[in-house]
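One protein chain omitted, others in place.
We just call them A and B in the order they show up, numbering each chain from 1.
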Amino acid sequence: MKTKKSAYLSPKNRFSLETVKRRRDSQAGIKSKRPAIPYLGWMLVFTIIPLLMVLYYAFTDDTGAFTLRNFVNIADYSHIFLYSLYVALISTLICLVLAYPMSFSISRCSERKQSIIIMFLMVPMWMNFLLRVYAWVLILQSYGPLDTLLQLFGVDVTLIGNTGAIVVGMVYEFLPFMILPIHAVMSKIDNSLIEAAQDLGCNSFFVFRKVVFPLSIPGIISGVTMVFVPTASTFLVAQYLGGDQLMIGDVIERVFQFNHNSGSAIALVLMIVILGFLVFMNRFGDKEAVGR
Amino acid sequence: MKKILSMLLAMLLIALNCIGLAACGTEENEEKDEPRAASASQDLSDSEKVVNVYNWGEYVAPGDDGGMDVIAEFEKQTGIKVNYTNFETNEELYNVLVNSNSSYDVIIPSDYMIARLRSEGRLLELNYDNIPNIKNTDERFRSQNFDPENKYAVPYSWGFIALVYNTKMIPEGEITGFADMWNPKYENSVLMFNNSRDALAIAMQVCDPPIDPGKDDFTEEDIERATDKLVEFKECGSLKKYVMDQVFTEMEGSQAALAPYYAGDIATMMDNNEDLDYVLPEEGSNLFIDAMCIPDCCKHKKNAEIFINFMCEPDVAAENAAYIYYGTPNKAALELMDDDFRESELINPPQEYLDKCFKFTNIDDKIYNLMQENFIKACTGKAKNGSKAAVAVILAVMVAGTLFVLALNIRRGIKNRGRIYKL
Partner (left out) sequence: MKKKSQKIYFGVIMAFLYLPILYLIAYSFNDGKTSVWKGFTLKWYTALFNDAQIMTSLYNTLIIALLASVIATVLGTLAAIGIYNFKGGVRSAIQNVSNIPIVNPEIVTGVSLMLLFTFAGTLMGFEMGFVTVLLAHIGFCTPYVILNVTPRLKQMDGSLYEAALDLGCSPVQAFFKVVIHELMPGIFSGLLISFTYSLDDFVITYFTRGSRFQTLPVQIYTMTHQRINPKANALSALLFVTVLVFLIISNAVSSRKDTEAAR
């Protein structure tokens, strides 16, 4: 969850940070590197070493000898892996479709109105995420409010315990994380650009295609990243809303309860796929920025 | 630079060590200074009016509906403060006792876990001088195989596993045993235990030929067969979900049709939904006894014994039994219970049925880990070769792509640097 809030709040997206042109010869402040030392040590102990331990555990058995068996072993969970990516993909797409028009219309409001709307978007986001999933459990359960309502119209479907319920939960959890970054870039689009395009005879579709959409791509990219990564890796949502399907996060948690080696192997694979995805998205974003 | 870093790391580790130790002391609100071995012999009961209890969730009457709040009552009567913590499974309890430095004074594990803890020397012998109420315990529950000489455990409750079903969804009399759970007719409406031991035990009973879930020498083949049976359960389409306590919501809310669960809990469910009925599975089922023990990390042994004794008071035991609705081994308490409780088949099943039941025994780690691992695989279903290949391809693409982009970046970086120098 943290991922998304931050990237919205920090004006520079994490990857664009280092791509930002560094002012050569910047004279800022004190020039010592020493204040960073405690944190460098901290990173070593609490970021690098733990990840190396995951790596170590993934390639060893319980006696500490090198083995690749963990990976053979976890191949049995590969369909869960694909299922998680599938759920994440669907949820991300739905979020994008819902969020895009919303962000656009927010960005065309007055500034004061914008900040109020943004505030109201953030309130549910600050609620505990388990409580938000729990709310959907109550709503979707059989004989719950939605079920009763649908029964009145003669519709008899099971609402909970399937992929649909998981996707609804995910979209609910992460929709604001799609709206906020897209809004952030859209609100910077100058109205005069749109007006100029209109004056030059563009109809509204062309204005959108030629002006709004290209300018909003960085927002879309960071939104997609911020929704996709946690949806693919989150745990518990499937346990709350799903039926007999689990997601990869749940499997990691359960395998870790008794076997750190296999658990590390799954975590490692997940990490590689997610990092690969991030690098890909980042690269894509760079290209877009360069292309213009 | 390197030297500074390595020194820093060393310092950090030392600092971590110090705060770590300090924190342990404060957090458990008791002295942690003595090494663990010595602590067993030391009894701080007289100086510290504390008892640390580690128990199942919702396993002591909380005094919600006008009844007795057992913990509060104990504190009031004895002036000993109870630190009450919950575990969800016997295995969690075991992990905590073995792998953490926590100290508990009273634990309430199930039979097979008691056997395991006892065989590893992790339990302390009880001093019955402090537990006079042991006389209330029914002899039927003494001298069990997990504690043949009655040295370590005082039975707290007992029960067995039965089936509960919704008569609106399944006609009465249609269910006779666990095998019916595998009937594809009950599409997406059967629940199953979400713990390896109980779920695999049921699968073993349904296997053909059945495997005795009570034996202590499972072969790997036994486990594989039981796992395949569970996979079959998922594939035949009747499985709705693997659940534990969620079974209450599901069954009481008529959201699922059939579920195996602890019999006492089934009685609770039936109180809350009159469409529910129960079946004693014809295959027989798991009979369990949970008992109070004192682990070797105990620091307040006397307080622990006072607590155990209090729990054996007839009115306290009756209050707990009425709340958790499991059978009570306390015969004095049983007399205080109403007829509904005493005559319920779910709480006191006929002896012929009990004779068909089995008890779990302690099994070795390797088989146990295999059970847990296979259970997760059964829950997730079998992976097809196609999906394995797909993941392998995704992984390969991701690794290759990342390396490619990294290489590009580095090249660009080198080029740029060259440019800067030229400038």
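Everything that follows uses one rule, which is that a residue touches a chain if its C-beta (ideal position, glycine included) is under 8 Å from a C-beta of that chain, and two chains touch if they have at least 3 such contacts.
Keep in mind it's a predicted model, so treat the numbers as computed, not measured.
> Which residue among B:249, B:348 or B:361 touches the omitted chain?
Missing-chain contact among the listed residues: B:249.
> Which of these touches the unseen chain: A:121, A:159 or A:246?
Final answer for the missing-chain contact: A:121.
> Based on the whole complex, identify which of A:83, A:136, A:177 or A:258 touches the chain you can't see.
From the options A:83, A:136, A:177 or A:258, the contact with the absent chain belongs to A:136.
> In the full complex, which residues of subunit B touch the absent chain?
Residues of subunit B in contact with the hidden chain: 13, 16-17, 19-21, 23-24, 26-27, 57, 85-87, 92, 95-96, 99-102, 243-246, 248-249, 252-253, 413, 417.
> Residues on subunit A that touch the omitted chain in the whole complex?
So the residues of subunit A touching the unseen chain are 1-3, 5-6, 9-12, 14, 17-18, 22-23, 26-40, 42-43, 45-51, 53-54, 57, 98, 101-102, 105, 112, 115-117, 119-124, 126-132, 134-139, 141, 143-145, 148, 172, 175-176, 229-230, 232-236, 239-240, 249, 252-253, 256, 260, 263-264, 267, 270-271, 274-275, 278.
Convention: only the chains that are shown with their structure count from here on.
> Need the CA-centroid distance for the pair subunit A / subunit B, whole Å please.
So the centre of subunit A lies 34 Å away from the centre of subunit B.
> Touching residues of subunit A toward subunit B in the complex: what are they?
Counting only subunit A, the residues touching subunit B are 37-38, 40-42, 44-45, 73, 75-82, 85, 141-143, 158, 161, 243-244, 246, 251, 254-255, 257-259, 262, 269, 272-273, 275-277, 279-280, 283.
> For the complex, give me every residue of subunit B touching subunit A.
4-5, 8-9, 11-13, 16, 91, 188, 234, 239-242, 249, 253-255, 369, 372-373, 376-377, 379-384, 387-388, 390-392, 394-395, 397-399, 401-402, 405-406
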